[in-house]
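First comes the structure, then the notes that go with it.
A single protein chain has been removed from this complex, and every other one stays in its place.
Chain IDs A and B follow the sequence of writing; residue 1 opens each chain.
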Amino acid sequence: MRRKQGGELPFHLMLIPGVVLVFIYSYIPMAGIVMAFKRLVPSKGMFGSPWVGWHNFEYMMHMPEISGVIWNTAFIAVMKMTAGVLVPVTFALMLNEARSRLFKRSVQTIIYFPHFLSWIILSGLLIDILSPSTGIVNELLRALGLKEIYFLGDPRWFPYTMVLSDTWKEFGYGTIVYLAALTGINPALYEAAALDGAGRLRQTLYVTLPGLLPMIVLMSVLSLGNVLNAGFEQIFNLYSPQVYRTGDIIDTLVFRIGLENANYGVATAVGLFKSVVSFGLIGASYVLAYRWTNYRIF
Amino acid sequence: MNNDASWERRTFVALNYAVMALVAVACLLPIVNVLALSLSSSAAAGSGQVKLWPVGFNLKSYEFVLGKPEFGRAFTVSLLRVAVGVPLNMLLTILVAYPLSKERKDFRFRWAYAWYFVTTMLFSGGLIPWYMTIKMTGIIDSFWALILPGAVPVMNVILLLNFFKSLPDEIEEAGLMDGAGRWQALWRIAVPLSAPAIATLTLFCIVNHWNSWFEGLILMNRPEHYPLQSYLQTVIVNRDMSLMSAVDVTKWSMISDRTSRAAQVIVALLPVLFVYPFLQKYFAHGIVMGSVKG
Partner (left out) sequence: MKRQLFTAILLPLALVSALAACSGNNGNNGNAEDHGASGSASASAGSAAASGEADATADPLGKYDPPIEVSAVRAISEGTKFGEGESIDNNVWSRAYADQLGIKINYLWTTPAAQYDQKLNIAIASNDLPDIMSVNAAQLKRLVDDGQVMDLTDVYGKYGSELTKKLLSEDGGNALKSGTFNGKMYGIPKMSSGLGQADVLWVRTDWLQKLGLSEPKSMDDVQKIAEAFVKQDPDGNGKPDTYGLGATKDIFGFFGALEGFFNGYHAYPNIWVKAGDGKLAYGSVQPETKAALQKLQEMYKGGLIDKEFGTKDATKVKDAANASKLGLFYGYFWNAGWLLDGKKTNPAMEWKPIALPSVDAQPALAQVPFAISTYYVVKKDAKNPEAAVKLLNFDLEKLWGKSAEPEVYNADKSGNAVFEYALLYGEAPRKNLDAHLNVVKALEANDPAALNAEEKSYYDKIVSYRGGDVNFWDSEKMYGPEGSLAVIEGYAKDGAHTDDAFYGAPTQGMTDNNATLSKLQLEAFTRIMMGGSIDEFEQFVSQWNSLGGKAITEEVNAWQASQ
């Protein structure tokens, strides 16, 4: 009885253009993954180049301090992922409480600004702002009676500085996503809650937050794909030898190797390693999210 | 809303505003600094005197930037790129997201398609194969190289499919019962109901096309074909001064000019600033539910 118009054929038709474009520009280049197991001899082409087995992976894994570098990467990335969910959600909720439309719109616009400044420009600014002797942040700390912090030069602080500055730069983007998700919450729910005597806080806790949950889960799962991407542009522009110990990440390491020797095999091998890890994490969390919430995120 | 009068509530509201205002200021300051630099004399900027207020106010850097033929050319390329690229992005995003938002009972192959797209977010063959593929399809150095390879923004597809999913099934069911086909259900029901999400994703696409510089540098064979951000990258990027010969020194003083770099950043930012408030209209609360009730 519930037989609908059209069946599944229109779905396939809708997908065709996307499927074709993605096949051409994403799947064909994926053939290049074989480079992870080869040594590129350009004159022989990608497929004619000699196989080297796991050599590229071994080269990477035998780099001194590689385990430290992987740890730094994961540490910084996981913190960024966490902050990248918490901060935008909180801020979206805060904005949601603001009544003045002008204020809301201006703030919403302004927090997106830092996203438009490149790390090259920002790094110059941050070095000044965070300087222990002359930077404004440390002047504030001193005014509060605290000791100054060498944010960019102290290996203990460096990873946190990266997380904080990255969150500051990018939280505007996430906030917009959650604000859009807020529009999808049924106002009737608020009315019902209000009738039950729930104040604003409890409405937020019992209506807004659950309403946002699917989006929060989705964004968290997707961000897992970045567990080995700690942000090359940012760290490359801000790190220095004194913080290599905690600040050197996989991408900066690969970059420095590439400076000496444009070694595509190693670069591809590292990329593949990162992809496999991300794939595993996203796949696992996809399954877990489905088990727990019975919700398919994609 | 009458319970707002309690003092806790008022303190909370005041605090809330204060915190948001502080954060907004923190996000605004760097832009103010760049703006101040762009309006300062180059000597003052070059000796690090400019903080938040211009030193030696003048508009020379804007005259210089806007007067350069390269800038105008790159600006046009970027505008065109947004004008063509964003609608194409959105069309494909909608067309892909809609079928994938269906339950398995309605669309048996959705899981296969879903993973087909998600996989591309995780695996890539790297720069060289990507370049060679684009070259193979014959669009290197053409406008289309900036459009086609990234035509399906998978991240946006996933976001939109979740918005589609959150739409109440009843509306669409009702539509289908009334004899509307899948296509009509998509364009007449799902898309209008997701206006806030679509406006948001449109903004992301605009920003993405406007901001990306890497493809331009790699895929274009002539600097004349660069979009704006690629062109800006070539003036902003730190140059390896160690390779300079004496003759470069004179040229260096020209390109090192911080004030004109700052002016370029500001000018590049402006169009997005114009678009944002316009799109914000669609971010408004309750569009979805309003129509549910109606």
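Everything that follows uses one rule, which is that a contact is a pair of C-beta atoms (placed from the backbone, for glycine too) under 8 Å apart; a residue touches a chain by one contact, two chains touch by 3 or more.
Here the structure is a predicted model, which means the values were calculated and not measured.
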item: Contact with the hidden chain (one of A:L117, A:I257 or A:V277); value: A:I257
item: Interface with the unshown chain - residue positions in chain B; value: 42-49, 127-128, 131-132, 135, 141, 217-218, 221-223, 234-235, 237-256
item: Positions on chain A contacted by the hidden chain, ascending; value: 40-43, 45, 59, 63-64, 124, 127, 131-133, 150, 152-153, 240-242, 244-245, 248, 253, 256-257, 259-264
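Convention: only the chains that are shown with their structure count from here on.
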item: Chain B residues touching chain A - in the complex, by the definition given at the top; value: 3-4, 9, 12-13, 16-17, 19-21, 23-24, 26-28, 30-31, 33-34, 92, 95-96, 98-100, 102, 106-110, 113-114, 116-126, 128-130, 132-134, 136-137, 148-152, 154-155, 157-159, 161-163, 166, 176, 179-183, 186, 196-197, 199-200, 203-204, 207, 211, 236-238, 265, 268-269, 272-273, 276-277, 280, 283-289, 292
item: For the chain A and chain B complex, residues of the former touching the latter; value: 4-6, 8, 10-12, 14-15, 17-19, 21-22, 24-33, 35, 40, 46, 91, 94-95, 97-99, 103, 105-118, 120-122, 125, 168, 172-173, 176-177, 179-184, 186-188, 199-200, 214-215, 218, 222, 225, 264, 267-268, 271-272, 275, 278-279, 282, 297-298
